[in-house]
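A single protein chain has been omitted from the complex, and every remaining protein chain is retained in its original position.
Right, chain A next:
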Amino acid sequence: MAVLVLLSYEKGDQIRKISRSAISAAGKLGTEVHALLVGDHLDGLSQKASQLQGIQKLLVAEHAAYAHMQAEPVADLIASLAGSYEFIVAPANAEGKDILPRLAGLLDVQPISDVVEMIDASTFVRPIYAGSILATVTSKDAKKLLSVRGTTFEAVAETGGNATIEKIENLPASDKQLSVFKELKLSQSDRPELESARVVISGGRGMQSGENFVLLEKIADQLDAAIGASRAAVDAGFVPNDYQVGQTGKIVAPELYVAVALSGAIQHLAGMKDSKIVVAINKDPEAPIFKVSDYGIIGDLFEILPQLEAALKAR
């Protein structure tokens, strides 16, 4: 039996990188991989999705009820398809974490969240305790529901594949209207998506204000970086919530992670410890972040950041 991968995409019609990682993770299960695209007005996206590498078939479920990916109708839909699949994989982002456990409830399965390694078809590794511990778990469920982290599975290519497109005609009735969509408040940013950026530069409580994040922006401009933040910086209102990196925020693993004026609490490390190179800038030589960094500069951010910006410009 095959694997079904739920695709996640941005409103701007871009298939998220984490979906491509989910496909590559699904490929390790050693069976055929099908992808499922759910939403409304999916013509453009279907074409794009059918070219993803690593999938043999693309299922498309199109209906106004799915326009906002609410968990109730989407879980009902996937449950109606689940009979043909041994594994159902979703990205471990907010969308996947909303939908997959609900599906698990419908199918009476214990879901396996945040998988970072596939050992075999029933053994997986997942972080617990804010990522400070890795647990190897074995599932006894006949059908296995996994959400997978984007950071440890290399994304499949966006093009080069040639999946057959199958439109799902028999959509389950979802007229219950348990939840009604009201409004979407997207945070506008011209920067790369935090979870797929090659460079991430994050600020913590020591930034002191939202205005001071301009200092990070200037560096981000030089490196085409995304901007992140610690929970303390988000809670203080410096930046919006979707900047948060960590146990309760985004999980990132860029080539370069620059941590500015944040102390390095384990809940923050949970979100960035798999980064390739970590740089810390902090005025406190005892800050724990230095122990989890490759390079550190001890100093005041207000002196260091302008120097770094100048050095990057002069490259």
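In the analysis below, contacts are C-beta pairs under 8 Å (C-beta built on N, C-alpha and C of every residue); 3 or more make two chains touch, one makes a residue touch a chain; residues count from 1.
In the analysis below, contacts and distances are computed from a predicted model.
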Undepicted complex member, UniProt protein name, chosen from "Cell division protein FtsX", "3-isopropylmalate dehydratase large subunit", "Electron transfer flavoprotein subunit beta" or "3-methylmercaptopropionyl-CoA dehydrogenase": "Electron transfer flavoprotein subunit beta"
With respect to the chain omitted from the figure, which of A:89, A:207 or A:278 is a touching residue? A:278
Touching the hidden chain, out of A:70, A:212, A:230 or A:263, is A:70
Consider the whole complex, including the chain that is not shown, and state which of A:84, A:164 or A:241 touches that chain. A:241
Where does chain A touch the missing chain, residue by residue? 8, 10-11, 16, 68, 70-72, 75, 93-95, 97-106, 108-114, 123, 127-141, 177-187, 193, 199, 223, 231, 234-235, 240-242, 247-248, 255-256, 266-267, 269, 273, 276-279, 285, 290-298, 304, 307-308, 311-312, 315
